[in-house]
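Sending over a structure as structure tokens; questions will come in a sec.
Apart from one protein chain that is not included, each protein chain of the complex appears where it belongs.
Going in written order, the chains are labelled A and B, and every chain counts its residues from 1.
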Amino acid sequence: TVIAFPVLLLLLFSLFVTYDEHAHALAQTNATDHMKNEVYRVYPFFADVQVMIFIGFACLLAFMRLYGFGGVVFNFLTATFSVQWAIIIQGFCHFYHDGKIHIGVFNFINAEFACAVVLISFGAVLGKTSPVQLLIMALLEIPIFAVTDWLIVTYLKINDAGGSIVIHIFACYFGLGVTRMLYRPSLNDGHANLTTSYQSDILSVLGTLFLWVFWPSFNSALTLPGDDQHRAIIHTFIGLSSSTLTAFALSALLDKKGKLSMSDIQNVTLAGGVTVGATVDMMVTPACAFALGVVGCCACMLGYKYLTPFMATKLKIQDQCGIHNLHGLTGLISTLAAIIAILMANEDTYAIYQVAALGLALATSVLGGLLTGAILKLPFLSQPTDDYCFDDRVYFEVPNDFDAASTLTRQSQK
Amino acid sequence: TVIAFPVLLLLLFSLFVTYDEHAHALAQTNATDHMKNEVYRVYPFFADVQVMIFIGFACLLAFMRLYGFGGVVFNFLTATFSVQWAIIIQGFCHFYHDGKIHIGVFNFINAEFACAVVLISFGAVLGKTSPVQLLIMALLEIPIFAVTDWLIVTYLKINDAGGSIVIHIFACYFGLGVTRMLYRPSLNDGHANLTTSYQSDILSVLGTLFLWVFWPSFNSALTLPGDDQHRAIIHTFIGLSSSTLTAFALSALLDKKGKLSMSDIQNVTLAGGVTVGATVDMMVTPACAFALGVVGCCACMLGYKYLTPFMATKLKIQDQCGIHNLHGLTGLISTLAAIIAILMANEDTYAIYQVAALGLALATSVLGGLLTGAILKLPFLSQPTDDYCFDDRVYFEVPNDFDAASTLTRQSQK
Partner (left out) sequence: TVIAFPVLLLLLFSLFVTYDEHAHALAQTNATDHMKNEVYRVYPFFADVQVMIFIGFACLLAFMRLYGFGGVVFNFLTATFSVQWAIIIQGFCHFYHDGKIHIGVFNFINAEFACAVVLISFGAVLGKTSPVQLLIMALLEIPIFAVTDWLIVTYLKINDAGGSIVIHIFACYFGLGVTRMLYRPSLNDGHANLTTSYQSDILSVLGTLFLWVFWPSFNSALTLPGDDQHRAIIHTFIGLSSSTLTAFALSALLDKKGKLSMSDIQNVTLAGGVTVGATVDMMVTPACAFALGVVGCCACMLGYKYLTPFMATKLKIQDQCGIHNLHGLTGLISTLAAIIAILMANEDTYAIYQVAALGLALATSVLGGLLTGAILKLPFLSQPTDDYCFDDRVYFEVPNDFDAASTLTRQSQK
């Protein structure tokens, strides 16, 4: 069945896709200044976001001891399909005229944002889904996202340059909807594979660092050029730095022995990147970006500590990577910050739009996620059994030393 | 003897190398707009290709359990020497006037393409050659490549922006020529070191991802600015995506248990980057790039499955990393695609040039490779014995845990 995905895409590309005016030879004239081609403005940001998606996410998701292949490789598969699928779907929404979708590198950036949505949702079900399920999830999530995004951009024109509402909140609640439907009671008692190894922890934190370093490019990729883009970079860098410093402090403070937890370093440090999102290009002052990083970090940290276990046991929402802390809570804080900033500028109407966008994103993502989760339960999608969750052996040929640490432990127990 | 290489280069730099007009202070006037210096146009592409060569290749080649140092470090050595040596050799071919080679960052990009040629050929003999042999190989391959390239560029003016003919086909058949001469019968029975480890597989796929992410920069680095460069980026990205999706599907389909093979993920996913090469800047449609990715991927996958074993046993060509699949077959498909595209544009003369270039590249690479392989067999180049192939202990001080997995296995067998 997997072969259907490239075939479907090839068909759609053949029927509908052509170049936009920046990539079409016939759109150039003798007067065209080739150095002003849009590609030079957007390609550097595209490349940075590529590193985040294909390397940053990949490493970050590879934090489990026996699911390193799964983290890196399923991220690769899901991301590649999502971007191409988004080029088509977003193409029909935004770039369709004269019977064709017109593409250039600019479309690719938009498609990568849609891809980021899928990968964030993926975090909620990491290790509990087959690759076919992930592709089906992308197949369904991209159109639901694209329509929501199109409605918000067309009718609500909100402030959300960093995508806190459109990307992070949507992705989070969609993922939670999916994982709610895929609830596995036995996992609430823990799972032998749910541990990290020394190497997987280091790899994962490198993923964090790649995301951290290029996040300013992500948050500024779709802002207006000039001082807006400049501020987006400044705020993101400051917000990430402040959430990082706060995360280190809180991680040590909240631990009984005062030690640092690698899981905090891998996740909570990034909270500021989301929290500054909705106000990232506004004149909110650098101090405000710093404060947003601190507040986002605190919410994210407390979420990991208290909310995630609560949701798993009481609400039957098993959020594997804690996306509700890193993308949901922080996204809500960011939205609130944007509303306050808009109210302080006496733009009350726009504040209502902001609230409407939040409501729309929440509604479509929750419903879409639940629906998608229900479909993913179809029996022929080869979902792994509880025992074989978080285990690369199910989907990969693995080398002999795959579970060397267990062998070692068994030996010492003899 | 290794000290001779930097000394030789220092001598040549002293005698022949000066700055080009973009880097020479005296070539600037009061009217010079410094922001229009060529460095700003070419440096970003140079940096991206640097990441591919020094990090992407390094990680990809480190896939063996006991040859991680060799993969990363010999790639570092070979690449560094190749680039500097190519600056000199290509300098004499292309940038020599008034008794001097004139260099700038633009030359560095050209030199990196020559370096990529050497590293691809390196893939055929990975683990079976000493560092001195690798340096000698680079010493010989760079001039043969530079002259071939110079002949093709000067007399044939072919379409090959992504270097499918000049780079990939040349590099592949040169490498096969070398490995033919270095044939080791005993290796056809397998080798104990020819396995991966869990960590080496993850590292290698990260190398793939670095190559994947920056391949659009590679294929577009030397195109015309503007829409040509824009299309090169678009086609490469689409071609890589389609070969990736196809590779996942085929890997699962061709495996008896339906599992994915990391080796396929590490190599076959990249096939599309080569297949789109020769037409990468043409107006071939995005769908065509997608189709080229699919076709290239199929050829590459089947090559790994059937052709590589056949060549090793019947033709005495032991192609360690399967470069014939990832660079040879795909290069040929790309050339064929370019010829078809040119014929469809009724440019029959140019199609003949394309064929001539292919013939020239094949001839010089095979002959050059065989000759170089013969020289590499000279006894004083410290080639490792069969037993010590693919083993870091021969050339490196290794840490105690170097072969921990074997120790573990031996213990469990006690």
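Everything below uses one rule, namely that a contact is a pair of C-beta atoms (placed from the backbone, for glycine too) under 8 Å apart; a residue touches a chain by one contact, two chains touch by 3 or more.
Nothing here was measured: the structure is a model prediction, and the numbers come from that model.
Of the options A:D20, A:E141 or A:D201, the residue whose C-beta touches the omitted chain is A:D201. Screening A:A25, A:A252 or A:L302 against the full complex identifies A:A252 as the residue touching the chain left out. Set against the missing chain, the residues B:T179, B:Q199 or B:T372 yield one that touches it, B:Q199. What chain A contributes to its contact with the hidden chain is residues 41, 44, 48, 65, 195-202, 205-206, 209-210, 212-214, 216-217, 224-231, 233-234, 237-238, 241-242, 244-246, 248-250, 252-253, 255, 259-262, 265, 269, 283, 285-287, 290-291, 294, 404-405, 408-409, 411-412. Contact residues of chain B toward the unshown chain are 2-3, 5-6, 9-10, 13-14, 17-19, 22-25, 27-28, 32, 34-35, 37-39, 43-44, 47, 50-51, 54-55, 58-59, 62, 68-69, 72-73, 76-77, 80-81, 83-84, 103-105, 108, 131, 199, 203, 395-402, 404, 407-408, 411.
In this text, only the chains that are shown with their structure count from here on.
Per-chain CA centroids place chain A at a distance of 33 Å from chain B.
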